[in-house]
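With one protein chain removed, the remaining protein chains of the complex are shown where they sit.
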Amino acid sequence: MIVVLKGGSTAEQVREISERLVEFGYQVNPIFGVEKTVIGAVGGSEHTKVDFIDQLKAYDSVEDVVLITKPYKFVAKEYNKGEKSRIDLGGGVIIGGDEVVMMAGPCTVESEEGLFKTAERVAAAGAKILRGGAYKPCTSPYSYQGMGTDGLKLLRAAADKYGLKVVTEVMHVRKVEEVAEYADILQIGTRNMQNYDLLTEVGRCRTAVMLKRGMTAKLEEWLLAAEYIAAGGNERIMLCERGIRTFEPYTRNTLDLSAIPALNSLSHLPVIVDPSQGTGRRELVAPMSKAAVAVGADGLIIEVHPNPDHAIKDGAQSITIETFEKLMPELGAIANAIGRNLVENIRRLPALG
Amino acid sequence: MIVVLKGGSTAEQVREISERLVEFGYQVNPIFGVEKTVIGAVGGSEHTKVDFIDQLKAYDSVEDVVLITKPYKFVAKEYNKGEKSRIDLGGGVIIGGDEVVMMAGPCTVESEEGLFKTAERVAAAGAKILRGGAYKPCTSPYSYQGMGTDGLKLLRAAADKYGLKVVTEVMHVRKVEEVAEYADILQIGTRNMQNYDLLTEVGRCRTAVMLKRGMTAKLEEWLLAAEYIAAGGNERIMLCERGIRTFEPYTRNTLDLSAIPALNSLSHLPVIVDPSQGTGRRELVAPMSKAAVAVGADGLIIEVHPNPDHAIKDGAQSITIETFEKLMPELGAIANAIGRNLVENIRRLPALG
Amino acid sequence: MIVVLKGGSTAEQVREISERLVEFGYQVNPIFGVEKTVIGAVGGSEHTKVDFIDQLKAYDSVEDVVLITKPYKFVAKEYNKGEKSRIDLGGGVIIGGDEVVMMAGPCTVESEEGLFKTAERVAAAGAKILRGGAYKPCTSPYSYQGMGTDGLKLLRAAADKYGLKVVTEVMHVRKVEEVAEYADILQIGTRNMQNYDLLTEVGRCRTAVMLKRGMTAKLEEWLLAAEYIAAGGNERIMLCERGIRTFEPYTRNTLDLSAIPALNSLSHLPVIVDPSQGTGRRELVAPMSKAAVAVGADGLIIEVHPNPDHAIKDGAQSITIETFEKLMPELGAIANAIGRNLVENIRRLPALG
Partner (left out) sequence: MIVVLKGGSTAEQVREISERLVEFGYQVNPIFGVEKTVIGAVGGSEHTKVDFIDQLKAYDSVEDVVLITKPYKFVAKEYNKGEKSRIDLGGGVIIGGDEVVMMAGPCTVESEEGLFKTAERVAAAGAKILRGGAYKPCTSPYSYQGMGTDGLKLLRAAADKYGLKVVTEVMHVRKVEEVAEYADILQIGTRNMQNYDLLTEVGRCRTAVMLKRGMTAKLEEWLLAAEYIAAGGNERIMLCERGIRTFEPYTRNTLDLSAIPALNSLSHLPVIVDPSQGTGRRELVAPMSKAAVAVGADGLIIEVHPNPDHAIKDGAQSITIETFEKLMPELGAIANAIGRNLVENIRRLPALG
């Protein structure tokens, strides 16, 4: 790390900081400039010393502390020897491999009939994972909060019938176990990205986790949230870019597609993109899905509803089943153009119906 | 509410939307313009109909839905007849009255000696409430996470000895009861503002709650989070502005002081300001504290440490006890200038030591 | 427009506002609700009445004014009957047609040799337009401000030699004429998006204009800035998304690709993407270029430098000529996947050298 001292720091102050650094295992190398003194400090991996940085910054003589190693370890690219992680969900569904994995389904599980119809059709179109909310985080306490356990059961049944996996959100620490019983992927929503209580809890299970980006999370904070889960023992983590909050009112969020290649250079975790939440506008879902495949996403999660005009929630950003069916081969063509695949094994699905 | 239809909507579409509105209890009044049609819909209070709005927006023919009543009820200014709420913590400490209530103490409870020394001195200077973290939310899993129960006990003991109340953060749903046993105010931190699991849990107790603003929360979302707590039955809520995330790197956050008068016109809840978290820089705490008193805050919460250069956490934004002692009469003078008081009853404190 | 009156407005106030609306040519339709009154006002196109809206908002009785028509006219999609504009630059180069037009070159014109080498190679790879800064806007007054007229001459000469068009920035109102003499497209930079003096000036010429998005411009403000140019008589305008400012420090800006399909639904103007400025990081240029083509950009503008490590400016975001050559067929494949083309006519270029 580099400790930059304020202009006019005394030799005494330089010695004080240097001694503190040595005490924490660093080798110290002060550089005395005309205006300022900086202390170069090299030593062990800094991710175990985050509090120490905070303490250094508190000295009156210290202007800044610059880290030169990353504060996370298990989720860093180097941890997996520079290779992307592959999360095997069974049944040939692998996140982080050559295939861009498609997740689709309604925002909220509403009815058996609608869910099964959606599952059947998205499976036939090439989706591998069924999405759907059983426990819903809602900005207002008066919004519909989801079907709960009944919703989980319906998701599992619909997925099993059509050869799909299940991804669904968990938002209560006391329900992690229940949701893990029905889901193949536990989704941590944007509002809970820094709910450390919940991160710790999912870190204790072995079910795969999809960690959505906080609305205002920097890449480093997001990776540190993932590190919580990994440090707890659960390394089956994928990240999901779902848009950040900006000043632009036209879209619900600003989908930050540059995060995908950026994360790929920092971390080995696979990255999913959510163009539905990421834009909040139905007509932007298809073009942003194409962009997400082109930029290198390992999967997409899309809200699909048989009748969006009558969806209980988020209908404005849901596309119809027909739109999804039309979109899939278009995404497949882009996946092929970048040397990946997306829909080639549609015909290998079990006979439906 | 106002439903704006897209240009070129058919009479059929206008009828479809109108019927849906009538079905939900609205009286409907369509206005046919040259370019567009809008439907004015009046009826009962809209906070119970949030999902319905979502459904309307999903119609292909609908361009926008504009609410004309607020989506919250218990925390709205009208609910308390336009008066500010007063939260009586006992012992003459009232949040929301004439007095600007000062909360001070270390970021994190570290040692008995330091905590008691701080409590004694801030009490003597006029603070009424002792702050200190026992359970700490940390961006990194490798940071110090607090003393836990032992920290709570120390806080209570130090506060009791010097006639103070206690505010401390709760971040685990399964520890709300424990923290409530020791604290007079349960703090919900910025990362948990939309942790509905936790909001629901504190809504069940009767201990006062201080709800910090999420880093990226709009005023309406913040009030809706407070509504979760109130709807659960706990109406003893104060809000705490602690800075929002912006593009400016100089400060840790951008302290949004305009939120205080804005909230005062929207809600009856008292509002506290945290200039320590809000700026992240020690030298900005005093001027921003003055501004916060001038703008009408009902209280301030300030990080004070006997030796900030050796604080375990957040030393860079902690001020010394001496700075706090010097600041208090300056804040008192500003409070007087706007017709409130802040330190006049210092001498009425119990003899110390 | 919809005028929402505050709760408790009197009949007198409703009449006052209604009369004002009638005075400005609106037909008025008040809706009296239980809590509030709203006035629906329909009439002529609102883009000529922007100040009137401002005046309405100033009434104490008015809570909000909601526009239901767009405030711009010449750049609105409807103005061109829903079709995208085609800007013909001559020599078969058309912006807004089937072809995704590639613009490439150094951030800043530095030397004849480097510029000609770059022009030759990017032309051979399929670029149609040479970019390069002769007048440079710099955050610091001590930065290199460009070669000026000499730079313009070099650009023109290099472009002519290799069959390219020229795009370059103009930032001084008194140099619009000079720059227009050498350039095929006048670039208005992000810092000048709301420099109305300059917008008015380029509105007077007939050279094509590329208007970059302001760092913090909403889509509507951007389109209104374009409207300044169009209202001045110059309708040959293309927009250029170059990233917006957000809280994320990893990238220089956050490239908002959702702006492309959003603009396509609001306006007939072609949209270009700048992945170099938009990310500030060389390694993100290729993936974001692919995403930009996939999302529907009409062109890309990329910083290419023969030796980025020795570029005077912005080397960190410039790619090498070799990287560009490798990228072009990859972009071509994606363009084909969405039914457009990008590099198929490489061989039709004049013999080089």
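Note that the chains are named A, B and C in the order they appear, and that numbering of residues resets to 1 at the start of each chain.
Going forward, a residue touches a chain if its C-beta (ideal position, glycine included) is under 8 Å from a C-beta of that chain, and two chains touch if they have at least 3 such contacts.
All figures in this text were calculated on a predicted structure; none of them were measured in a lab.
Q: Going by the contact rule already stated, which one of B:A124, B:A157 or B:L219 would touch the omitted chain in the full complex?
A: Checking each option in B:A124, B:A157 or B:L219, the one touching the absent chain turns out to be B:L219.
Q: When the complex is taken as a whole, what residues of subunit B touch the one chain not shown?
A: With respect to the unshown chain, the touching residues of subunit B are 216, 218-220, 244, 246-251, 254-258, 260-262, 265, 278-279, 281, 283-284, 287-288, 290-296, 330, 333-334, 336-338.
Q: List the subunit C residues touching the unshown chain?
A: Interface residues of subunit C facing the absent chain: 47-51, 54-55, 57-60, 71-72, 137-144, 171-174, 191-192, 194-198, 215-216, 221, 224-225, 227-228, 231-232, 245, 308-316, 318.
Q: In terms of residues, what is the contact footprint of the unshown chain on subunit A?
A: Here the touching residues of subunit A are 2, 4, 29, 31-36, 38, 40, 42-45, 63-64, 66, 68-69, 245-247, 249.
Methods note: only the chains that are shown with their structure count from here on.
Q: Can you give the whole-Å distance between the Cα centres of subunit A and subunit B?
A: 28
Q: State, to the nearest whole Å, the distance from the C-alpha centre of subunit A to the C-alpha centre of subunit C.
A: 31
Q: Which residues does subunit A have that touch at least 2 chains other than itself?
A: 216
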